[in-house]
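One protein chain omitted, others in place.
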Amino acid sequence: MSEGPDEVTLQRKAKGKRPFYFSDPDVDRLLSMVMALTGELSVTRDRLDTLERVARAKGLFSASDIETYQLTDSDMEERAARHRAIFKEVTRIIVGELEDLEDRDEQDYRAVVDQVENDG
Amino acid sequence: MSEGPDEVTLQRKAKGKRPFYFSDPDVDRLLSMVMALTGELSVTRDRLDTLERVARAKGLFSASDIETYQLTDSDMEERAARHRAIFKEVTRIIVGELEDLEDRDEQDYRAVVDQVENDG
Amino acid sequence: MSIAYKEQHVHDALPETSHDELARQHFVRSFKEHLVTALHPGLKTAYEKRAKPRFVAEHQREPQSIQEVGQVMKQDSHYQAWSSLLRTSQEMMWSAAQIPVERAIADLAAQAAATPKIGSLRLDPDLQIPSYHTAVDIHCQPGGYHTEYIDNDVAQGAIYDRAVYIYAMGQMGVNNADMGDSTVAWLKQEHPDFKPTRILDMGCAVGHSTLPYASGFEGAEVHAIDVAAPMLRHAHARASSMGLPVHFSQQNAESTDFEDNSFDLVVSHILLHETSSAAIKNVIRECHRVLKPGGMMLHVETPPYEGMEPFDTFIFDWDSENNNEPFWRKSHLLDLEALARDAGFQSHTPIQIMVPSAFQETQRSNTFQGGDFGGGGVWFVYGCQK
Partner (left out) sequence: MSIAYKEQHVHDALPETSHDELARQHFVRSFKEHLVTALHPGLKTAYEKRAKPRFVAEHQREPQSIQEVGQVMKQDSHYQAWSSLLRTSQEMMWSAAQIPVERAIADLAAQAAATPKIGSLRLDPDLQIPSYHTAVDIHCQPGGYHTEYIDNDVAQGAIYDRAVYIYAMGQMGVNNADMGDSTVAWLKQEHPDFKPTRILDMGCAVGHSTLPYASGFEGAEVHAIDVAAPMLRHAHARASSMGLPVHFSQQNAESTDFEDNSFDLVVSHILLHETSSAAIKNVIRECHRVLKPGGMMLHVETPPYEGMEPFDTFIFDWDSENNNEPFWRKSHLLDLEALARDAGFQSHTPIQIMVPSAFQETQRSNTFQGGDFGGGGVWFVYGCQK
């Protein structure tokens, strides 16, 4: 048993071998991470929802102000730019591999190690 | 055809066998879930964006108040705690497998079943 | 299908939850609802259209057992996704219930200790936790029922209390009392003259099924036992905060220190499937020993597999391999008549009936997750008069 309240960390994994279901267990691992992420997004949405309710209760603005707000094409331009930024981040790994193909004749990494290890 | 408006559920999957692209079709499924999640995150960002525009229109606060807000170190402490909480959730399955390795002599699950089934 | 929303009754023994902690719990509840309503029905379709035909093509007959259904279903992509998600929802449920408790563990222990108590609490630090509770953490609660992290710890109880509500998606009422409520309602209807004055609830956990007996049979002396101290500490604080006197003690239902012939009614709620082949015999024998002649034993469980279609059995049996319920399958295949008879119940025929949920009709949705309890709208009751 632990001493102070600060140091208490609960056991987070149930004892008992965890079953995996997909032919590749890494798919189970990724799916678990995706659902955890979905949970965190839902928490964020709920916080935003509460914020809207608080604002309404204080007479500041309400969900219906948000629903009826008229976005201009130039507002949308700014949003589309943010969408692009999100995509860029999310698909970075895919695009990155192409940068390698396009711009560089990528050396085998092992060869680079050999070179720096053995150049003196 | 359905009767009342409440009961109408549109067909959501197009007729026609869906092609899969990765060597493991479960990767296509995960990718689809990740993009759907990215979509829902984008929707959330857009809602927050509209909220900021509404607040500005009502003279409450604006995006630039957010941009220029000076976070203190103690604010950042709180945020870092939340980041940790998010990570903990998202990587739970990975960390959990290590708990098994570290703390326990895990019995094979089948052996546990045999034991409780056949001890009397 | 949508399930009417009703939040758990916030009694004094539950932890405070921040906005986001609560939102995380609500998400898990919704996740489970979605699995039940949107993905569960597809299992039957996947079986009929994809898995079964594969079996039939190979064997020129339909699958006839859990194992044979499993052979083909475990390769089915919908079953795989559903199972992986259901297991994940279970892990997220425990985690979401753990977070506020982990944060406030010391406060919760202090608060439970400080609650003015009615009834009583008797702990036995020397009690051996049975191996069927230590081999794996039952239904995946990390640390099981019994683990203690600090002195006077109530953490596992506080977590379990909240998780049961999330798991059942509110379908067991605001106090998770449906199993007790349903049994009390059935007893009063079927045995209006039965007025138990001394009642024992075995494997009471946080006492969520115990309290209906304390409120339902006024003046009765209600005892409740469990092997897990954190459950009992939480249960005592919880019952006290609700003004219901129960005498909790840390004992194994296989062998208690109660006197022979001392109870009118002995009950348990989803206890039997969390024991073992040897233990279940001991439990029933113990029930017989402590019951007064003419007294009643009643165990609330989910229905036995006998007479079920192989596919339904396979789904109902999901928890046995996937939710750390190692005795689940065997417990649903037992000869319950013989079990009672061998334990000494020889004057009366054992009861094996389906009892309707006491939870108000409009709130019930007939939704099971895997095979596990909560929201089915009906409970299986096994028992016998001594």
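We just call them A, B and C in the order they show up, numbering each chain from 1.
Rule of thumb we're sticking to: a residue touches a chain if its C-beta (ideal position, glycine included) is under 8 Å from a C-beta of that chain, and two chains touch if they have at least 3 such contacts.
Bear in mind that the values here come from a model prediction, so they are computed numbers and not experimental data.
Colleague: Thinking of the complex as a whole, which visible chains are touched by the chain that is not shown?
Modeller: Its contacts among the visible chains are A, B.
Colleague: Against the chain that's been left off, what residues of chain A make contact? List them.
Modeller: Residues 66-67, 69, 73-74, 76-77, 79-81, 83-84, 87-88, 91, 94-95, 97-98, 101-102 of chain A touch the chain absent from view.
Colleague: Across the whole complex, list the residues on chain B that are touched by the chain not included here.
Modeller: 1-5, 8-16, 18-22, 27-28, 31-32, 35-36, 38-40, 42-43, 46-47, 50
Methods note: only the chains that are shown with their structure count from here on.
Colleague: Just give me the whole-number Å value for how far the CA centre of chain A lies from that of chain C.
Modeller: It comes to 36 Å between the two C-alpha centres.
Colleague: Starting from the mean Cα coordinates of chain A and chain B, work out the distance between those two points in Å.
Modeller: 8
Colleague: Find every residue in chain A that makes contact with two or more other chains and list them.
Modeller: Within chain A, residues 11-13, 15-16, 18-19, 22, 27-28, 31-32, 36, 38-40 contact more than one other chain.
Colleague: Give the residues of chain C that touch two or more other chains, as numbers and ranges in rising order.
Modeller: 20, 24, 80-81, 88, 91-92, 95, 135-136, 321, 324
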